[in-house]
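Yeah, one chain of the complex is gone here, protein chain that is, but the others are all in their spots.
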Amino acid sequence: MAAINRDEVAHLAQLAHIEMSDDELDRMATELAVIVDSIKSVSEAAGDDVPATSHPIPLTNVMREDVVGHVLTVEEALSGAPDAASGRFKVPAILEES
Amino acid sequence: MTANELIRSSASAMAAKLAAKEVSAVELTQAHLDRIAEVDGGARGVHAFLHVNTDEALAVAADVDARRAAGEELHELAGVPIAVKDLIVTKGQPTTAASKILEGWMSPYDATVVKKLRAARMPLLGKTNLDEFAMGSSTEHSAYGPTRNPWDLDRIPGGSGGGSAAAVAAFEAPLALGTDTGGSIRQPGAVTGTVGVKPTYGAVSRYGAIAMASSLDQIGPVSRTVLDSALLQEVIGGYDPLDSTSLTDPSTGLVAAARVGNVKGMKVGVIKELHGEGFQTGVEKRFNESVELLRSAGAEIVEVSCPNFRYALGAYYLIMPSEASSNLAKYDGVRFGMRTLPAEGPLTIERVMSATRAAGFGDEVKRRIILGTYALSAGYYDAYYGSAQKVRTLIQNDFAAAFAQVDVLISPTSPVTAFKLGEKIHDPLSMYLNDIATIPANLAGVPGLTLPGGLADEDGLPVGIQLLAPAREDARLYRVGAVLESLLEAQWGGPILDKAPALAELVKTAAAAKEAN
Partner (left out) sequence: MSTETILSFEEAMEKYDPVLGFEVHVELNTKTKMFSSAPNVFGDTPNSNVNEVCLGLPGVLPVVNKKAVESSILIGLALNCKIAEHCTFARKQYFYPDTPKNFQTSQYEDPICYDGWLDIELEDGTVFHVEIERAHMEEDAGKLTHMGGATGRIQGADFSLVDYNRSGVPLVEIVTKPIEGAGSRAPELAKAYVAAVREIVKNLGVSDAKMERGNVRCDANVSLRPYGQEKFGTRTETKNVNSLRAVENAVKFEIQRHAAVLDSGVKIIQETRHWHEDTKSTTSGRPKSDADDYRYFPEPDLVPIVTTAEWVEELRATLPEPPAERRKRLQADWGYSDLEFRDVVNAGLMGEIEETIAAGASAAAARKWWMGEIARRAKLADVDPAALGVTPAVVVEIEKLIAAGSINDKLARKVLDGVLEGEGTPAEVVQKRGLAVVSDDGALQKAIDEALAAQPDVADKIRGGKVQAVGAIVGGVMKVTRGQADAGRVRELILKTLGVEG
């Protein structure tokens, strides 16, 4: 299991959409290396024959009928929005100007 | 009865006084609001609350009094006030998850548990402090400052639900709601000398609890007595069609179990791997005494081994951050909460999201998001997340084998008593070790209860005793917990919180001392 390095943290921060300064990347890499080292035994704990458990209590087929329930008003929907216009959520440009 | 005596009684005793019209709901609620005003604020206050809901709480109380006067049949806990962990969304009060990223956010909907509290007409006193997004074991990771332990204002109240536990320990509320992902109800209960229960996964709806790790999170009661937790779990529990992992089992029989008070012939398993080495001397000593008390009450004590528990912490620190990294992706400054613009460079949505998340999340949250992103990323999934899910199976197998031999399991709740504020904040790993005994229950979905087991000799601070039962057998926890509680209180001559320092004085003196400096 590879140790986690600074470049890797930078890539992960990009995937996770968290801007990080160089100092922060260095610190995070050091801390994560320690944590990853301490949990790596997990990968050797269980053999191939052990099934994975994704839900603690196994349930199946929990479904609802196709019946319309409540909706928020447009005002309620937009009430927490950092920015809105014309009844819609407003976000900065998606692409950089080229 | 003075206001001070009133707020120190149990929730069930308060309910009885309300029913007998010895006290009004408004008086009871006001007494708690006064107590909050007295001990919670200021430079050295407990700081259990992030928001106090004065007007609404009093209005609900007045409504209860009017209904009672009119002879209306009310829920047993109607008029008994309660505090709500600020991870649970509430209409009419801010919900922050103790994060800057949600500062000022008002939910347009109520969590299912909050709807149930409202239906029972319990006045909501306010929202309690926590580690940001429930990530921590000390409440020091709150973006709004730490909560202090009422036993020693320089110490942590545990976490993430330090606010709920401290509020109950400081008599600011008789009851509170907590959430427990790896011990966030039980560990704060242990270090504050209070009772807390993580119900069976699915026994209480998670709808409206801000998710950290969906397959581990569970809402549960925080109280000063075992019976009070049982009363509260019966209010908040039960099937919810809005939560697909909700169980259809009825949430009844808990109060009855707490009132049974008999462990004769029950088998209690001591988990070999969860005491001894790594556990503080005073914790170990109080734990052994509790085991002996149960034996003296007629329980058969059996040692059991759960060999895979040694992988639990590692599995937890893969599953929890993986799910958290995903659950926290929605905090991006688009639909709700804070938005931060990048300091320089082009203004694109991607950069705004990244700047918002950089400014809005604290260090521990970022650490877990990055760790979770790592564990789920291409090439590592099988080794990390996949392996952790397998360990989960092994831990469930350990529990199954143990519960084939015994009715309940017992261990210390936390390996240590409350440590000093700031002591572990820069050492994430040692912080994570606080949850070593509580995490297995979350991985397996089984219920766990903590109750006070006395004070450690070396520091005079509370020690927690944890009981664990098979999934859907929450009633057993209440049955055994009530017996142990009554045996211990008989030894102490009253509740353990009677031994806590007089807080009002402490807060005042401390604040004065600080001012003098």
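Residue numbering begins at 1 within each chain, and the chains themselves are lettered A and B in the order written.
As a convention for this text, a residue touches a chain if its C-beta (ideal position, glycine included) is under 8 Å from a C-beta of that chain, and two chains touch if they have at least 3 such contacts.
From a predicted model like this one, the values you see are computed outputs, not experimental measurements.
K.L.:
Counting the whole assembly, list the visible chains that the omitted chain makes contact with.
P.N.:
A, B
K.L.:
Looking at B:139, B:290 or B:322, which residue reaches the missing chain?
P.N.:
B:322
K.L.:
Please pick, from B:56, B:154, B:249 or B:350, the residue that touches the omitted chain in the full complex.
P.N.:
Missing-chain contact among the listed residues: B:350.
K.L.:
Name every residue on chain A in touch with the hidden partner chain.
P.N.:
Output for chain A: 11, 14-15, 17, 54-55, 58-74, 77-78, 80, 85-95, 97-98.
K.L.:
Considering the whole complex rather than only what is displayed, give the residues of chain B touching the chain that is not shown.
P.N.:
88-89, 95, 97, 102, 105, 107-109, 111, 206-211, 213-215, 241-245, 322-323, 325-326, 329-332, 334-336, 349-350, 353, 373, 376-378, 381, 385
Please note the rule applied: only the chains that are shown with their structure count from here on.
K.L.:
Just curious, how far off is chain B from chain A if you go by their C-alpha centres, in Å?
P.N.:
Once rounded, the distance between the two centres reads 24 Å.
K.L.:
Across the complex, what residues on chain B touch chain A?
P.N.:
Residues in contact with chain A: 105-106, 108, 200-202, 215-216, 241, 244-245, 247, 308, 311, 313-315, 317-318, 325, 329, 332-339, 342, 346-355, 357-358, 361, 366-367, 369-371, 373-374, 377, 383-384, 386-394, 396, 428-429, 432, 442-445, 471.
K.L.:
Quick check: in the complex, which residue numbers of chain A touch chain B?
P.N.:
Result: residues 1, 4, 8-9, 12-13, 15-20, 28, 31-32, 34-36, 38-43, 45-46, 50-57, 59, 62, 64, 72, 76-77, 79-83, 89, 91-97 of chain A touch chain B.
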